[in-house]
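Structure, as structure tokens:
What you see is the complex with one protein chain gone and the rest in place.
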Amino acid sequence: MKGSDVSAVSTHNDEHASSTGYSNNKVAMWAFLGSECLFFGAFISSYLLYKNRAGPAATEPYPKDLFDIPFTSVTSFILLVSSLSMVLALSAIQKNDPRRMRVWLVCTAALGMLFVACQVFEFTEFLREGMSPASSVAATAFYILTGIHGAHVTIGVLMLLGQAGASLVDERRGAPWTAARSEGVEIFGLYWHFVDIVWIIIFTVIYLIK
Amino acid sequence: MAASSIQAPSRALLRRPKATTGALSWFTTVDHKKLGILYIVTAAVFMGIGGLEAILIRLQLATPDGTILTASQYNQAFTMHGTTMVFLVVMPLAAGFGNYLMPLQIGARDVAFPRINALGYWAFLTGGLFLYSSIFLGGMASGGWFGYAPLSTGDNLAASALAGTPFVGSGQTFWALGLIFTGLGSLVGAINFIVTIVNMRAPGMRLMRMPVFTWMITVISFLLLFAMPVITVALIEMFVDRQYGTSFFTTANGGDPLLWQHLFWIFGHPEVYILILPGMGIVSEILPTAARKPLFGYSFVVFSGVAIGFMGWGVWAHHMFATGLGPVAVTAFSLSTMFIAVPTGVKIFNWIATLWGGAIKFTVPMMFSIAFIGLFVVGGLSGVTHAFAAHDRQQTDTYYIVAHFHYVLFGGGMMAFIGGAYFYFPKMFGRMLNERVGKLNFWLMFIGTNLTFGPMHILGLEGQPRRTYTYPEGLNWEHWNLVATIGSLILALSFVVFLGNWIWSIGMKKGEIAGDDPWDGRTLEWSISSPPPEYNFAVVPQVENRDDFWHRKYTEDENGFLVRRISGGADDGATKSAPTTTLEKRDLGDAGDGPHDGDDQGDHGGHGDGHGIHLPNPSYHPLVLALGLPFIGWGLINHWGLLIPGAIFVFWGVVGWMLEPASE
Partner (left out) sequence: MLVAGCSSNDNGQNALKPKGKYAEKADNLWEISFWIAAAVGVLVFLMLIVAMIKFRHRPGNENPKQVHGNTAMEIGWTIAPAILLAILSVPSVKTIFELADDPASNAVHVRVVGHQYWWEYQYLDSEPTDDNVPTVLFATANELVIPTERDIALYVTSIDVIHSFWIPSLAGKQDAVPGREVRMLMAADEPGRYLGQCGELCGLSHANMRAVALAYDEAEYQAWVEGQMAPPVVPTGLATEGQAVFTELGCAGCHGADGFDGERFGPNLTHVASRDLYAGAIFDFAWGTPEGAAQLKAWIANAPGEKPGATMKEYSGALTASQLDALVAYLESLT
């Protein structure tokens, strides 16, 4: 009865014993994203329940009457492309090239910011057209769902910039990042791709399906 | 998850706290054992508060037309009683015992994320204090512990001279935000537990060798992981409804009050299993120890726990049988609810089979455990009678339901935790609790429970609705209500005895010195000293068996009878007694030189005496971050200006955290 299924495996970038071979940080991120699925799931369900509802008092338009599909398709595309540049950032650091990594990280963050800016623009358009967050429950559900998603993108942008900055500072101090540091980038990448996928779901379920 | 590794301590925002002992160390500790004790002690204080509210409720109801509380005070009392007991007592007790024991049971030196672990505790504490700050700021929530909308989204404060003054009428908003904050703590705590269990088991500690308590902690961590976001969404929607006049849960603008109920109970039913499974885990540790027999059907006990965890997601609408879901939906939820009795029954039968043929020592923890089985079965069976949906429409919102859930929560959950407290007290503090006083405590509590909650079955079926601050004479409810009130006073007395026992043992230092293994225990936590050293295991154990420590002490003869190994002994610390051949010294001494990748582990190798074991250092930042939460709450409710200190604390906490290496 020698214990064998678990051993002190050490992966290349993990100094600690880990029963699964995946680092703690990565497992934690996966767990967190699992939790996030239900978080967004509950908001999406609220929206689906309410998308055609307004009270007797509400005269303002429904979100679905205002959607500008071509515009939102472009912003969705922007977010998709940012996932690609995130992949490139990871592959750069895996090839021991922290400079290229920083370029791609900043690029990813910029695309993310562009997406958020487009969302802000979309919101102001909707407000101008008379759909305030409290005008109907459909509008509230729409704003809170897309707004919370936008907040996730914003946090992601901050984390990406923080990572690029940290890498720069370390380099100045004479300790440039190597492939050994790639796991951190990979983990933030997981988050970024997740937020991206959630948007694809939101876009399909909310904008495309009538 | 910190962004990056930084070796240079000069960048830290707060001086690295050094002390690991003394009063201050409790504020900065990242040691899972200290955090466990903090959780338990804090929960005990909240238990006192929630219990006081319960006593007020009972005194009010002792006679018809009671005048001790006003309607408004009564509604606040039961709302905060339920909320406190569920979110600030039993959940933290689970986190506390989990924190203390789980790493010891899997042979780990620490948890995966010590600072996140600390954040979990501080978010619970500041969230709880924020919730209770409403008592000074215009009144507490009064919409019941499940806060049904639209009562909870409206301003349910009677027209009051104070209307318009800051905070008045915001009790329910405090409730929504406070639960978001404590929920945040539970979520990060759950992630930490999951990663620890997944990744940091000692060599040889396969999943199917893990102690049942650790297994149940695993299950509840996953339940928390998936249930907390749902309640968070519901609470956010409630908050915007209340604060910004939206209408998620009111019909004014097209919302539906039942959405709140669905969201709450999708969380709420898994939640009740979150409350009971740790207790079941504790009992599964105590029974085999006191019966000197291995747990009968270990894998069935484990898998039925997992099955309960899964099935718990498919029954939520049994709280909504009277809302008019339609017969098809009611049938579906009625059936799923009934069948959840099957995995629960498997546990009960396995526990009884564990006792069967054993050599049962009626120690105090064992008495609580056996009472747990009996009382939980009563509560579980009344739960099954609720599942008969057509009759549940008679039972729902009566004292029959109150009886059900106090039997499972108090007779079940609390009894297990009190038993667990007697069982693990010597491990935590090095001294025994007094057995005779413990027996007195047990009998008071057992009798008190049945006197308090037993009559509620009858009252409920005889038509007494819950959440009523008064009832008229002439409905013949007064006798049983009086009995229940007397019972609750006996319960209060039992808690005083319990507290007295603590004081006697460690406050007055009268408790007998426990030694490492006072109960002839089975699992790894008994193999180390009491209280355990900071690093837990001087040598990371190599696990060979389920109940590994037991197998180092005992073996079986050819007929399956227990035989004591010559070298092992109940009184020896494992570091001395464990046969060295089964131990493998892991030398990870040079691991610490590699680059850190952000977060913290204490699992560095060491040498026999614990010297040189690298543990994560204490940190102020979890506390600083959590301190921001109440300010954000007050700011959101009343004044944007208060958001500034909130933001400063959070920013300070986050940045300081990222700049500070987990360990130096």
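Just a few scattered comments:
In order of appearance the chains are A and B, and numbering begins at 1 in each one.
FYI, a residue touches a chain if its C-beta (ideal position, glycine included) is under 8 Å from a C-beta of that chain, and two chains touch if they have at least 3 such contacts.
Given the structure is predicted, the values throughout are model-derived calculations rather than measurements.
Contacts of the undisplayed chain with visible chains (whole complex): B.
For the chain left out of this panel, the touching residue among B:Ile286, B:Ile373 or B:Leu659 is B:Ile373. Within the complete assembly, B:Pro150 is the residue of B:Pro150, B:Gly448, B:Gly487 or B:Gly628 that touches the hidden chain.
Of B:Val41, B:Leu207 or B:Val384, it is B:Val384 that touches the chain left out of the display. Considering the whole complex, the residue from B:Leu263, B:Val330 or B:Val497 that touches the absent chain is B:Val330.
For subunit B, the residues in touch with the chain missing from this view are 70-72, 75, 143-144, 148, 150-151, 154, 156, 158-159, 250-251, 256-258, 291-294, 296-300, 322-324, 326-327, 330-331, 334-335, 338-339, 341-342, 345-346, 348-350, 352-353, 355-362, 370, 373-374, 377-378, 381-382, 384-385, 387-398, 400, 450, 454, 457-458, 461-463, 465, 467-472, 474-477, 554, 556, 559-564.
Just so it is clear, only the chains that are shown with their structure count from here on.
The distance from the centre of subunit A to the centre of subunit B, each centre being the mean of the chain's C-alpha atoms, comes to 32 Å. Partner subunit B is touched in their complex by these residues of subunit A: 1-8, 13-20, 22-25, 27-29, 31-32, 34-36, 38-39, 42-43, 46, 49-50, 53-55, 57-58, 133-138, 140-141, 144, 159, 162-163, 166-167, 170, 173, 175, 180-181, 183-184, 187.
Residue ranges on subunit B touching subunit A, taken from their complex, read 1, 3-8, 112-113, 187, 190-192, 194-195, 198-201, 203-206, 209, 225-230, 232-234, 236-237, 240, 244-248, 251-256, 259, 263, 542-545, 586, 588, 591-592, 594-599, 601, 603, 658.
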